[in-house]
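Here the complex is missing one protein chain, while the rest keep their positions.
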Amino acid sequence: MERIRHLPAAAAEPPSRTVTLAPPHGEPLDDPATYERNVENFIGTVRVPVGIAGPLAVNGSAARGTYYVPLATTEAALVASYSRGAQLLTRAGGCTARVLDARMRRAPVFRFADLREATAGALWVRENGERLRAAAEATSRHARLLEIGTLIEGNHLYLDCAYATGEAAGQNMVTFATEALCAELLAHAPVRPRSFAVESNASGDKKAAAQSLLATRGRRVCADAIVPAALLEERLRVTPAMLAAYWRTGAVAAAMTGTIGMQGMYANALAAFYLATGQDVACVAESAVGITRLDVAPDGALYASVTMPNVVVATVGGGTGLPTQRAAAKLLSRGDEAPSADALAEIVAGIVLAGEISLTASLCAHEFACAHRRFARDGANAATSRVHLTGVPA
Amino acid sequence: MERIRHLPAAAAEPPSRTVTLAPPHGEPLDDPATYERNVENFIGTVRVPVGIAGPLAVNGSAARGTYYVPLATTEAALVASYSRGAQLLTRAGGCTARVLDARMRRAPVFRFADLREATAGALWVRENGERLRAAAEATSRHARLLEIGTLIEGNHLYLDCAYATGEAAGQNMVTFATEALCAELLAHAPVRPRSFAVESNASGDKKAAAQSLLATRGRRVCADAIVPAALLEERLRVTPAMLAAYWRTGAVAAAMTGTIGMQGMYANALAAFYLATGQDVACVAESAVGITRLDVAPDGALYASVTMPNVVVATVGGGTGLPTQRAAAKLLSRGDEAPSADALAEIVAGIVLAGEISLTASLCAHEFACAHRRFARDGANAATSRVHLTGVPA
Amino acid sequence: MERIRHLPAAAAEPPSRTVTLAPPHGEPLDDPATYERNVENFIGTVRVPVGIAGPLAVNGSAARGTYYVPLATTEAALVASYSRGAQLLTRAGGCTARVLDARMRRAPVFRFADLREATAGALWVRENGERLRAAAEATSRHARLLEIGTLIEGNHLYLDCAYATGEAAGQNMVTFATEALCAELLAHAPVRPRSFAVESNASGDKKAAAQSLLATRGRRVCADAIVPAALLEERLRVTPAMLAAYWRTGAVAAAMTGTIGMQGMYANALAAFYLATGQDVACVAESAVGITRLDVAPDGALYASVTMPNVVVATVGGGTGLPTQRAAAKLLSRGDEAPSADALAEIVAGIVLAGEISLTASLCAHEFACAHRRFARDGANAATSRVHLTGVPA
Partner (left out) sequence: MERIRHLPAAAAEPPSRTVTLAPPHGEPLDDPATYERNVENFIGTVRVPVGIAGPLAVNGSAARGTYYVPLATTEAALVASYSRGAQLLTRAGGCTARVLDARMRRAPVFRFADLREATAGALWVRENGERLRAAAEATSRHARLLEIGTLIEGNHLYLDCAYATGEAAGQNMVTFATEALCAELLAHAPVRPRSFAVESNASGDKKAAAQSLLATRGRRVCADAIVPAALLEERLRVTPAMLAAYWRTGAVAAAMTGTIGMQGMYANALAAFYLATGQDVACVAESAVGITRLDVAPDGALYASVTMPNVVVATVGGGTGLPTQRAAAKLLSRGDEAPSADALAEIVAGIVLAGEISLTASLCAHEFACAHRRFARDGANAATSRVHLTGVPA
């Protein structure tokens, strides 16, 4: 990735600061050695275009400021839609964002002879928490065991081991720690299980499960904003009441179809952001779950929020250290300070919120098909003549 | 992406044919014009390393032959694990695969004054199927309306419009067609709705929903294989009974956690394959859903299958035409013949099946943590000294 | 059950006609012979008190008129709450109700050697629909096969056999018919399955499943009503906006907890009505699923609806012919005409709608605890002094 090639087409105003990408001068971008710890049987690289969406003002606990968010995608209209949502939020004073919990989980399973033995096993776990914690935490300087849950099903004993993993996503870290925890149980528990596995499929690893809405995996983060009705109408040609009415139809649609969560389209932003910044893009399967709300606030403004219980982001490990990914993530630095994983999560929530408003508005204003038609057929330049996506009259 | 740099580390045997990637000579890989129809506010590209997994023998309806499957990922051990699964399947005679259904859906919603009017609206839709079909199909040479379902909830009328979309994923195609269908309804139905939207959130677009297991979106594809016990033990150091016992713990884990589907880890293969071949990687949110089964067959062999109802693949549109993505997809050509979307779906099912067996075996043989530790810490060369992933003794 | 003992305490106005229960004179109410086709190992009867809720005005397709609805329960405040909701609806002009679909389902499963054979089996089923229908319908004068769906998972073939069953619930009828259908397949299909069962667990029989919201089992019925704001405030001390705001919190709660449906409390009415009228009360497990909506209508009134896809009611079979149950159901006759199963379903939807409004209002007005305290502690007479449940000030 090199210097920014052209100004963002959909930016409402010139960026307040010059967006530059540090070019990874001299880094061997297609050398197998660069990717040696990231892939096996390397045959080359695939290139995915990155656009920036913003400005996005976030009033978070960790993320505080105005951001241009890098999104890697091959789907036309995606960046433009997030960008117009971000600009709207920024005009409205920005969104609030909060990381409410952070934990990575592994869920081993032990198969005993019968219920009696499984119950004895669970009891031993409950009574030996400190011993198990010591074994688990000995495997890493960063892993901290927060909790061990026990769940019995017949002769199966499932554990739910939740860890703090610092700036790493921690998927491997918790595997190593839980392996040690299991070894401790196998060595010392009075009843020996017939078999075990370090992961039972109950942790929610890269899968959408109802559990994920209740139990954090990665970071649980919320963002909300209040958008004045006049601003919404001027920019997106819809009223708060139109969005709230649509939200009800969408909420019911989610319930009727057995959807995990009640959201519009988190996956687009998540995949694009994860890809651009070197996160594990397969985690979209679990991260793209959450609750969006679009209400009319008491004063007639739009109240909008997203609640995302499974955002998996990191600043170390995985693809975060690769040259182009590092360059993209650097866009989110404040001065010399790189964003923390908490800040990344708050920015993700902010951009997802921007997208939910923009998408819903385009559906309500009947501009959804139109936007896709223009960007996919005519290309990004189609939009340069106007700040907003143009729509058919509602 | 250029010529293959080194032979696949984890390949059990030398590839039966020389794998080559056609280098995209002279194509402007970082020129904004290349990506003009794929992204807005372009600032550069992010590069994701691609490894190949295989050989994978597939006895499909559309995919027939042995494949080296390109997977773009930054997660260590991923390609190695799929590769060893693919080699096992190939040794066992390959997997069977079948596309059972193909359709892309949009689900508009109409809000009426009350139940009486919504019922009248639904009746009109049922009686005017041909008129609606004509309106929808007039928007595209490729879209064919297969079915219109109606669902009433109070004063809401939801339609479920299912289309055949040929070689395209069809997400935009069905939007345009459904927009025309809605316009026809608005112009001619005897009762006018108060509002409508072309997508209600009921189509399952990039979301995991229970509905998706019952109702195809994209391609519904199954793959299965029978693996002799001796081969399984020799290659993966586990018995069919061990895998079947693990499957039961995983099936229960899925049920207890409210998981959509009953699968191990589809997301890794899907994200890596979609990314490498220019599919829409955000679709992982809906595609990573399905049913895996690992049983002991009557003769003591392993019976393994995957059922995936929402594989969204295409050979035209989106990112499929971009230079590096096109080069990666070309790996899957038979002679001069590029694979069809059906063939891609069958290959996806095959590689996912390979991964489910490999992953489960590593969990049962207690090699899961070990594999991740070696590849992530020591890099891909760590594996060159041995064909298999080495594991701790079970 | 004998003549009505006292006038309904919570009735807002004197019943417009005299409610009488035909006493089952001379019927042997505790004689084993009476229950010979309903229970084995008979040791006596348990008596459950019945209260009546109403008047409830229903503008249905099958149910047209004002009803006093018999509810058998041991839970204090239940009848009173439904009664006040019913009176409110009646004052507002009654509710609209519609049976939208009616079908009873069985879902046999066939286990084949592999995917190839399962696919062949499915193909045979699709090509031999008429033969299968003939076999199924030969078992009963009432069963009519509406549809056979096929679903393949690996080497499993599931069928979804949907029947019209007339005035019977049809649970046994569809078992017999599907058994014959299976026998036909076993005798004639070119590929023989290794095993089969007449019910695979996929029909949703007495279980809550996401499928049930999309696929009718029993009767799919909706009811809605528009209640003027002034009437709502006068009677229930809440505004439409309060109910709509509560609805949003409840909708989100349903999504976060992975609830099947989006409803308040259907189970109370269903269990009480099923029990009183001799329906199969175990069906509450599947029937208590649906979507409730409470919105503010354009003119400021309350828009309220319930959508119930799995109401299992009958006028013949099961407990419907037992003396006291028959007497209770007779309360719902119009003149000499007993209600049809469709009419029962529309009445059920109406009383459930009444309950949703009453319950939500008591939660919003902070009278929920109070009502339960008074009825459970002080008994039904507590309420006789006032028409409404008294509440603490909001």
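By letter and in written order, the chains are A, B and C; residue numbering begins at 1 in each of them.
The rule is simple: a residue touches a chain if its C-beta (ideal position, glycine included) is under 8 Å from a C-beta of that chain, and two chains touch if they have at least 3 such contacts.
Predicted model only: the values in this text are computed from it and were never measured.
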Inset, instruction - Just name the one of A:155, A:249 or A:287 that touches the chain not displayed here. - result: A:155
Legend entry - Residue, one of B:295, B:342 or B:356, that touches the chain absent here: B:295
Inset, instruction - May I ask you to list the residues on chain B that touch the chain which is not drawn? - result: 210-211, 213-214, 248, 251-252, 254-262, 291, 293, 295
Legend entry - Absent-chain interface as seen on chain C, which is shown: 1-2, 4-6, 8-11, 19, 21, 29-30, 32, 34-53, 70-80, 83, 107, 109, 111, 151, 153, 156, 158, 172, 175-176, 179, 195, 197-202, 204-211, 242, 245-246, 249-250, 252-254, 256-261, 263-268, 270-272, 275-276, 278, 280-286, 288-289, 318-319, 322-325, 327-328, 363-364, 366, 368-369, 372-373, 375-381, 383
Inset, instruction - State which residues belonging to chain A touch the missing partner chain. - result: 96, 98, 100, 114-116, 119, 151-155, 194, 209-211, 214-215, 222-224, 226, 258, 291, 293, 298, 303, 305-307
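Note that only the chains that are shown with their structure count from here on.
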Legend entry - Top-ranked pair of chains - ranking by C-beta pairs in contact: A-B
Inset, instruction - Report the inter-chain centroid distance for chain B and chain C in whole angstrom, where each centroid is the mean of the CA atoms. - result: 39
Legend entry - Per-residue multi-chain contacts in chain A, two or more chains: 210-211, 252, 254, 256-261
